[in-house]
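A single protein chain has been omitted; all remaining protein chains appear in their positions.
Take a look at chain A:
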Amino acid sequence: MLLADAASNPWSWNLLTDFQVMWSYPFMVNAFRAGAVIAVLAAAVGWFVVLRGQTFAAHTFSVVGFPGASGAVLAGVAAGYGYFAFCVGAAVAIALLPGSGKGRGEESALTGTIQAFLLACGFLFVALYKGFLGGVNSLLFGSFLGITGSQVLLLTVVAAVVLCVLAAIGRPLLFASVDESVAAARGVPVRALATVFLVLLGAATAEASQITGSLLVFALLVLPAATAQVLTPRPGLSLVLAMVIGLAVTWLGLTVAYFSPYPVGFHVTTFAFGGYVLARLVNVVRQASLVRRAPLLRSAA
């Protein structure tokens, strides 16, 4: 049941049969479940990433996840554990870096250096693991094959914990993200929040990597949140919208990937990117119509 074999999964235009066929495979159902969990988590955490301008940190964690995953496979463990261990480990390490008090530790040259070294380690692990060559692509660019029920459970538990913590610190974190000095003066523990958020981000990156691979993490982490924030400046609404967009692009990507010979990472990313471009266009049109309407309003008044 190799999915890359497109001929075995023709799209029949009979939606009911198509979905029945697709969901008759347990791994496909697992992929949809895992995708939903990951999309919602990544969108929620990503919403703060976009707000805080921490996309470089997210990028670092995703790159660090690759040696974690390949190392785990080399050691005979599921790649997912490797993602978690390395991404969360990197988050703790960066939070402890000198100079991270300003929340910019992730941008230091040291981070870049370690990132490059770990990426090289990942490459070595792949080389050491003979016959793993086909797997490199899925580690880097994502795959939805072979997600087991127990993995879905692990993903769900981790996501639930991260979302609960995020909900608990949500409002002060928003305050500290947009207005750090006033938040600090109000007694918000700005530094502690930054550290906790980095760890949450590490966990979310590890989860997203398991669908999109290390290199396409932004498709779920950054793009839905960025799209939602372009569409509306209302914080609550754009947070919910980010989750909806994330879920939509993930499920769409999975469906199309099932019926096409091309990899899931490409489809998810393309849908997410398309949504972002569309949102920008909507915004441009909206603003143009506002400008056109403004003189009219003034003359009326």
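The rule is simple: a residue touches a chain if its C-beta (ideal position, glycine included) is under 8 Å from a C-beta of that chain, and two chains touch if they have at least 3 such contacts; residues count from 1.
By our rule, contacts and distances are computed from a predicted model.
This complex has a chain not shown, and the name its UniProt record holds, of "Metal ABC transporter ATP-binding protein", "Molybdopterin synthase sulfur carrier subunit", "FAD-dependent oxidoreductase" or "L-lactate dehydrogenase complex protein LldG", is "Metal ABC transporter ATP-binding protein".
When the missing chain is restored to the complex, the residue among A:Ala167, A:Ala192 or A:Leu278 that touches it is A:Ala167. From the options A:Gln151, A:Gln229 or A:Thr269, the residue with contact to the chain not on display is A:Gln229.
Chain A residues in contact with the hidden partner, per the touch definition given at the top, are 51, 53, 167-172, 174-175, 178-179, 181-188, 229-230, 232-236, 238.
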